[in-house]
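Below is the structure I would like to discuss, written out as structure tokens.
What follows is an incomplete set of chains from the complex, kept in their original frame.
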Amino acid sequence: MIQRKKKNWFYMLFIWHGSVLPQLLPRLSLLLVFSMIVVHFNGTFYDYKIPLNPAPFTLFGLAIALFLGFRNNASYDRYWEGRKLWGALVIDSRSLLRQALSLTTYDSKSPQIREFTSILIAFAYALKHQLRHTNADIDLEKRLPSEVFERSKSIGFKPTFLQYELANWVKKAKLEGKIDAIGQMAMDANLNQLSAIVGGCERIHSTPLPYTYGVLLHRTVYLYCFFLPFGLVDSLGWLTPIITVFIAYTFVAFETIADELEEPFGTEPNDLPINAMCLTIETTLSEMIGEPVPSPPQLEGYILD
Amino acid sequence: MIQRKKKNWFYMLFIWHGSVLPQLLPRLSLLLVFSMIVVHFNGTFYDYKIPLNPAPFTLFGLAIALFLGFRNNASYDRYWEGRKLWGALVIDSRSLLRQALSLTTYDSKSPQIREFTSILIAFAYALKHQLRHTNADIDLEKRLPSEVFERSKSIGFKPTFLQYELANWVKKAKLEGKIDAIGQMAMDANLNQLSAIVGGCERIHSTPLPYTYGVLLHRTVYLYCFFLPFGLVDSLGWLTPIITVFIAYTFVAFETIADELEEPFGTEPNDLPINAMCLTIETTLSEMIGEPVPSPPQLEGYILD
């Protein structure tokens, strides 16, 4: 579903990659102009030579390497854990439906199975809206049995409510003799797993990296770039602005990506396509019970976020 | 519940972030004055030139990079594991209540379910007070059935006591025929999980990083900053104090954050909001059994620690 980007070594050098460069352009232009001024006055200021040389930049550089490396790893770990959790949601949804089909004696076309499937699908959408602080009602109304939807409207934390509905479905099947105690426990284990997924997403969402890290890193990077032309002008001369902007570009872009990945459930360009993943769940589960899958046009608009 | 901080690149350069800077200010001011004195006497001391240059600072720098990188990663891992454990507590509390509701034949409005819920909620508060060495009695009295509270008063390690009460509740339900052996085992697995959470928190709390690491790092960082003006004064001149203080600020602030994160259950600004998490547990569990949720005013005061 997700298309791989072109990877030609020459092409990649000059591609205008839309996600980070545009927002950096004004800042980099500012820095370019500033570097040119520094070069023109040759590092002097009101007849006073700015006594900077490359030496302290190695010291700065160490601090930046420390911060940026740590920040980036921590952010990417959050991003990748978020991806794993949504992957686990796809896996777990399939497992639960498989169990509903093979551990109970319900027919795969029975209304009970359809109800279970619809709640499972709604669960994914409810989690998405929860994480993006958007209104889940439109998505839930389309999918949930109307009786369940009505009750869901007044609930603040919808994923937990829907999970409880799934548990109740299993309890009812047990009372009606459609599943035995062992089967119930096997499904209960997967419901536990569902709890763990919701909890993991909440954790990533509600606990950002300590803010102080971000502030410290940000200042170090930007002040580094601001002082850079003073340090390079003596040895590089007219090449200073080009080299300065290029070094600044890599550091600042790196910081910006790390910042986007930190909160992977948003709608920024480098965030996770959780909308597409909801659709994947809907498609696979519908296919498993022989329901019509969502139509392509509906799919189109979703694919990128 | 937790609000994201503003992230504007320009704004972040000058924000006065309250958590670390204030405690560092006196030390940084001291260093500023000291650097100015060094510049004024131009690196001489009683007519004797201090023969320092940037060369040994690269060697120092390596040692600092080694220590600070290691220390920071280890501290952040502790912080993030602490967060995971409390996240698991939220997850596990919900799972246990879901099991009490769907694996037993108790009505969701029965006194037994209310008792189980109240012990689960009290468990979270008891763990919080345990980790912060504060008195749990006020919080437990409000939530526990008075008979259980009375017995809890003489107990040293309250979370284990309350967990044992939960196990007894399940045992009683089994003896009364409200849950079968399989259901009991499924709940027992989640009680095991509860033990693992308590044990994990205790582990982080009772085993700090080896103290020697902290002392070594501290000395390296502070002596580095103290020698820095001597090393920079020859090449940077009057810029020395500014650059010195800025480099010192990044290193010292980094060490300070690492120190705060090391023990994530305290009440320092960068510690985990475990009080808010207790309230989250209370709110979700109350919602699940249709009890009134804690009122907003009560919530207000808690949100930050």
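Letters A and B mark the chains as written, and numbering starts fresh at 1 in each.
The rule is short, and it goes like this: contacts are C-beta pairs under 8 Å (C-beta built on N, C-alpha and C of every residue); 3 or more make two chains touch, one makes a residue touch a chain.
Bear in mind that the values here come from a model prediction, so they are computed numbers and not experimental data.
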| item | value |
| --- | --- |
| Copy count for the complete homomeric assembly [2 present here] | 5 |
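The rule is short, and it goes like this: only the chains that are shown with their structure count from here on.
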| item | value |
| --- | --- |
| Chain centre separation in whole Å, for chain B relative to chain A (CA means) | 24 |
| Touching residues on chain B, where the partner in the complex is chain A | 1-2, 4-5, 7, 9, 12-13, 15, 17, 19-20, 54, 57-58, 61, 64-65, 68-69, 72-73, 76, 79, 83-84, 87-88, 90-92, 94-95, 98-99, 101-103, 180, 182-183, 185-186, 190, 232, 235-239, 243, 246-247, 250-251, 253-254, 257, 261, 270, 272, 284, 287-288 |
| Interfacial residue positions of chain A with respect to chain B in the complex | 27, 50-53, 55-56, 58-60, 62-63, 65-67, 69-70, 74, 155-157, 160, 163-164, 167-168, 170-171, 181-182, 184-185, 188-189, 191-192, 195-196, 198-200, 202-203, 206-208, 210-216, 218-220, 222-223, 259, 263 |
